[in-house]
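Every protein chain except one is present and positioned as in the full complex.
So that you can tell them apart, the chains are marked A, B and C in the order they are listed, and the count of residues begins at 1 in each.
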Amino acid sequence: MLNVAIVGASGYTGLELIRLLYCHPEVAVTCLTSEQSAGRKISDIFPTLRGRCDLTLENLEPVRVAEKADLIFTALPHKAAMEVVPTFLKLGKHVIDLSADYRLRDPDVYGAWYEPHLNPANLKKAVYGLAEIRRSKIRGARLVANPGCYPTSIILALAPLLKKGLIHSGDIIADSASGVTGAGRAAKVDSLYCEVNEGFRAYGAGGTHRHIPEIEQELSLLAGESLLITFTPHLVPMDRGILSTVYTRPRQATTTEQLVKLYQDFYKGEPFVRVLPQGSLPSTAFVRGSNFCDLAPLVDSRTGRIIIVSAIDNLVKGASGQAVQNMNIVCGFPETMGLEGLALFP
Amino acid sequence: MLNVAIVGASGYTGLELIRLLYCHPEVAVTCLTSEQSAGRKISDIFPTLRGRCDLTLENLEPVRVAEKADLIFTALPHKAAMEVVPTFLKLGKHVIDLSADYRLRDPDVYGAWYEPHLNPANLKKAVYGLAEIRRSKIRGARLVANPGCYPTSIILALAPLLKKGLIHSGDIIADSASGVTGAGRAAKVDSLYCEVNEGFRAYGAGGTHRHIPEIEQELSLLAGESLLITFTPHLVPMDRGILSTVYTRPRQATTTEQLVKLYQDFYKGEPFVRVLPQGSLPSTAFVRGSNFCDLAPLVDSRTGRIIIVSAIDNLVKGASGQAVQNMNIVCGFPETMGLEGLALFP
Amino acid sequence: MLNVAIVGASGYTGLELIRLLYCHPEVAVTCLTSEQSAGRKISDIFPTLRGRCDLTLENLEPVRVAEKADLIFTALPHKAAMEVVPTFLKLGKHVIDLSADYRLRDPDVYGAWYEPHLNPANLKKAVYGLAEIRRSKIRGARLVANPGCYPTSIILALAPLLKKGLIHSGDIIADSASGVTGAGRAAKVDSLYCEVNEGFRAYGAGGTHRHIPEIEQELSLLAGESLLITFTPHLVPMDRGILSTVYTRPRQATTTEQLVKLYQDFYKGEPFVRVLPQGSLPSTAFVRGSNFCDLAPLVDSRTGRIIIVSAIDNLVKGASGQAVQNMNIVCGFPETMGLEGLALFP
Partner (left out) sequence: MLNVAIVGASGYTGLELIRLLYCHPEVAVTCLTSEQSAGRKISDIFPTLRGRCDLTLENLEPVRVAEKADLIFTALPHKAAMEVVPTFLKLGKHVIDLSADYRLRDPDVYGAWYEPHLNPANLKKAVYGLAEIRRSKIRGARLVANPGCYPTSIILALAPLLKKGLIHSGDIIADSASGVTGAGRAAKVDSLYCEVNEGFRAYGAGGTHRHIPEIEQELSLLAGESLLITFTPHLVPMDRGILSTVYTRPRQATTTEQLVKLYQDFYKGEPFVRVLPQGSLPSTAFVRGSNFCDLAPLVDSRTGRIIIVSAIDNLVKGASGQAVQNMNIVCGFPETMGLEGLALFP
C-alpha cells in the first residue's frame, strides 16, 4: 500500500485526485493539506466525499506531511509549489507536482513568464510527465512535473506530425477552449455563474498565456528545432473539458486517411489516447471524468491545411488523472490502475 | 463471472448500466439490444465507450438474449418490458426490470394509470427493489421491479416517519425537480437544448404523473394504511439529479435534532443513504454519478411542519445504480460492489 | 423628461434598471453610483452598455445625487438603503427602494429578521409597490418599497384566493426556485459557476429566509387575518427567473376551471399578469427579460389541494421591471411605458 499526501487539497484538482485515488487499490490517502481550510473536514468543503473521505485538512508543514506519505501530490499555485517541493525531495519522497514550477527546463524562461525561479537545482531533475512521449524517464523519477491542461491537449495533437517531421514547424496555430474548472475555485467576479453562463469568450489572446512556453518547449523537443506557436484560449460555459483545434501545414500533400493511419500507429497501445476513425470528431462530453485524450486529425483538401482536434477532461488527463497515471508509472503499478472508470455521459 | 444482458441499451439508463457494470469485477456484459440501432456498435452511439465497450447492438430476440445471459436488465419503455420479461423468467433467468411494468402490485391500478396489464401472473412474484426497505425479499428474487426515480427520492425521504407512525399520512406534499435525462433520449422538441436551457418549469401538476400510484403504494405499505399524496414534478436545466422537498405534519411536535437522530438510526448501516448533519442541505451536485441518496429532515418551528429534502442522481440511485445494487443483492455479491465510485464534482 | 439616478448601479438589478430605462422615452439617466467602482465607466463593468451608456460611476454622496435627479432608484443592500433614503426624501425627491428596508410596516418585525431599523419614521410613509394590489396608493408616492422577488411571485399567486376568502389561510406552502442572479454579484465561492452549475439545491429551508415576513405581511393583509406560511427557496442553475409552486386548501371544493375563471377575472386588465389557459403551466423561460408574471391555478382533484404555479423574471417583475412600473405609476406615465419588450427566448 502506497501512502499518499495531497498538498493543496481544497481546490478542484485536489478533489479530483481524491476521487481517483479512492478507487485505486494500491493507494491510501493519509494526509490532505489546505492553507485556507486547515482544521475543517474535506467533506465539509466537498460534500460529495461525505462518508467516504472525511479526513481533516492540515496546515502545510512539509516535514509532517513527509512523515505520513511516500509520495506527495502538490496541487498548489505556482511559486507555492517550489517552496515545499525541495523539502519533500530532500526527505526522499516522490513528488508529482501539478503546478507550473518544474515544467520549464530553463529557469530563465520561467523567469520571463512567471518570476525568478527559486529552485533551479531541482529543475534539472524534474521529468515532464507526459507519459505518451516520455514514459521511460518517468519510471522511478523523484520529481514529475505534471503537464498543464492546454499543453497536454496540444502536444498530443501534434506529436506524431512533429516527431516525423511532416509539418512546417513555423506554421502552428492552436485554438483551444476550456471549461470553467480551469479557472480554479477562487472567489472572483469573473468566475461567477452569471458572468460565465451563456457566454463564450476568448481570453489571453495574442501570445500572453503562460502555457505557451511549456507548449513550445515540448513541441520544439519533438520537432528537433525551436518553434513558436500562436495560441488562443477560450472559456466555455461548462464545468470540465478542453478542446483544442490545431492548424498547421504539411511539408508534402497528405490525406485524412493517411493522417488517421499515422496517428493510429503512433499511439498504438497507448491506453489513454483514442484516435477516432475518419469522419468522427471529438467532444469534451465524451471524455468527461475519464483519462482519455480523443484525437481526430484531418486534412482540409481545399486549402491543404492539416487540422487536428483533441479533447480531454482538463481535470483528469489535463491534471489529476495524468498525475495518477504518472504515479502508477513512477511506482511500477499498472498504468491504468484506478483510471479505468468510463466517462460520465450525459 | 455473471453474464449479463441489457435489453434497451441505447438509452441513457442503458448507457449508465454499461458504465457501472464495466467497473464491476464479477460481471461480464455479453449482450446489448436496441430496437432502433440494432447492427450498430454501442460505441458509435455513445463515443464515451469507444475502446472500452464496442459490442454490437442486437435485435431483441428474447430466447437468443437468454442464451447469452444469466441475468437480464430490461431498460425498455413500459409495456415493451412485460412483452419479453415472461420469456426470460420461463427460461430461468433473473430479471431486473427498470420499467414501470412490475412495480404496481394491483393490475387494476396499473390499468388505471397506464393500460391493461399483460402479465398479471408475474406481478405477484415481482419484488419492489428498494433495498433499504425490502432487502430480504430481494435476495434470490427472480424478478425485481426497479423503483422509479421520483419514487426512490420520496419514499426514502418519508420511510422513517411513516414506519414509526409519526406523521399525519393525509398531509403529504412532494415537490420534486429532475434533470433532463429523466425525459429520456427520444428526439422531441420539448427536450431540445434551447427549449430546456435557462428555464425552470412544472409539468404534470395536479395529480397526473404516473409515478404517483407507485409512491402511494409504497408509502401506504410503510404507513400501514392507505394514503394519497400531492406530487408536483419540475424540470431543471441540468443533466442529472432529482431533488425532492417533502412537506408533512407530525402527530406530535418534534425538533430538527430529534428528526436527524431518528433518520440516522433508521438508516444506520445503509451503504447508500447519507443523513446529513443538522444545518446541511442536499444538492443533486453532491450525488452526481454516485448511488447515494442524501437526506436532510428538519422542522419549520414557526409552522410546525416537517420538511425532508432528498437528493439522488436519477440515473444512478434512481435507475441503473439501484439496479446494480439489486443485482448484487439478488446474486449475493457485496451490495456496494461496482458502486463505490465517488460522485463527479464539479 | 424625468431625470433619474440609480444608486448602487454596479449590481445586476442596477444594470437591469439601466437596460430598461434606456428604452424609456420619458426618462434620462443622469447619475449612477457605486461604492466599489466609483471612477470607472459603467460600460467597463458591463460591456453590454458600451456605446450606449458610458456614464462614470460616482461615489454615493446623497446631496449631489439629489441635485441631478428627480427620482432615485436605490439598488443597495438592506441597511445601506435606509442610510441615504431619508436625505433623498428630505430633499423632495421620489424614491423607489429595491432593498428590504421599507417593505415591512412594523419596525419590530424588521428588527427581528434583520437588525434594528434606523428610519421608522419613513416606514409609515412607504407604499409597498405591488401595483396589482396597491396601485392607487402608489400614485404620487414619495417612497415606494419595491417588493422582493420571491414575495412578488407568491403574493400574485395567492391574492385572488385570499382576497375572496376561499382558502384555509393556515395551510399555505410556497416552494420556490430562483436563478442565480438572485444571489447578486458578490465574489463568493458559493456563487461560482462550477459550484452552481449542474446542481439543484434547497437553501434557507425551515422558516429562515428573510422574505418570509414580507410575504406573510402582505398575505395577511389580503386575507384580513394574520397567517404564517412555510417557504422553501431553491437554487436553479440558470441566470434568471423564479418559479413558485404554491400549495393550499380550499374552504369549499372547487375545480381548475373555476379557479382559472376566478384568476382571469381578478387580473382582468392587468398589463403584466397573464393567467394561463387550463392545461398550460408557466416556465421562467417564457418570461425571461419581460415584466410578466405568468400564473396557472389548478386543483389536484385526488387530494383536493389547490396548486398555483407562478413564474417571473426575478430581475424584471421581481426587481427592476417592477421598479420601472412603479416609477411610471408614481409619475403618471403609462404603466407599460418602457416595459413593452417581449421576453427573450431562447
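By our rule, contacts are C-beta pairs under 8 Å (C-beta built on N, C-alpha and C of every residue); 3 or more make two chains touch, one makes a residue touch a chain.
No experiment lies behind these values; they were computed from the predicted model shown.
The shown chains contacted by the absent chain are A, B, C, with contact judged over the whole complex.
Screening A:E58, A:D101, A:E132 or A:E195 against the full complex identifies A:E195 as the residue touching the chain left out. Of the options A:V260, A:V309, A:V324 or A:L342, the residue whose C-beta touches the omitted chain is A:V309.
Per the touch definition above, the residue from A:L49, A:A177 or A:V273 contacting the chain not shown is A:A177. Residues touching the missing chain, restricted to subunit A, are 173, 175, 177, 179, 194-195, 197-203, 205-207, 212, 228-230, 232, 234, 236-241, 243, 245, 247, 256, 281-286, 288, 296, 298-303, 305, 307, 309, 311, 346 (touch as defined at the top).
Residue-level contact of subunit C with the missing chain is found at 12, 15, 18-19, 22-23, 46-53, 181, 198, 239-240, 274, 276, 280, 283, 285-290, 292, 294, 340-346.
Residues of subunit B in touch with the missing chain: 12, 180-181, 185, 187-189, 191-198, 237-239.
The definition used in the following text is that only the chains that are shown with their structure count from here on.
Taken as a contact graph, the chains are fully connected, with every chain touching every other chain.
Inter-chain contacts peak for the pair B-C. Mean C-alpha positions place subunit A and subunit C at a centre distance of 46 Å. For this pair, subunit A with subunit B, the centres built from the Cα atoms lie 36 Å apart. Separation between the centroids of subunit B and subunit C, computed from CA atoms only, is 38 Å. Counting only residues that touch two or more partner chains, subunit B has 198, 239-240, 283, 285-286, 288, 346.
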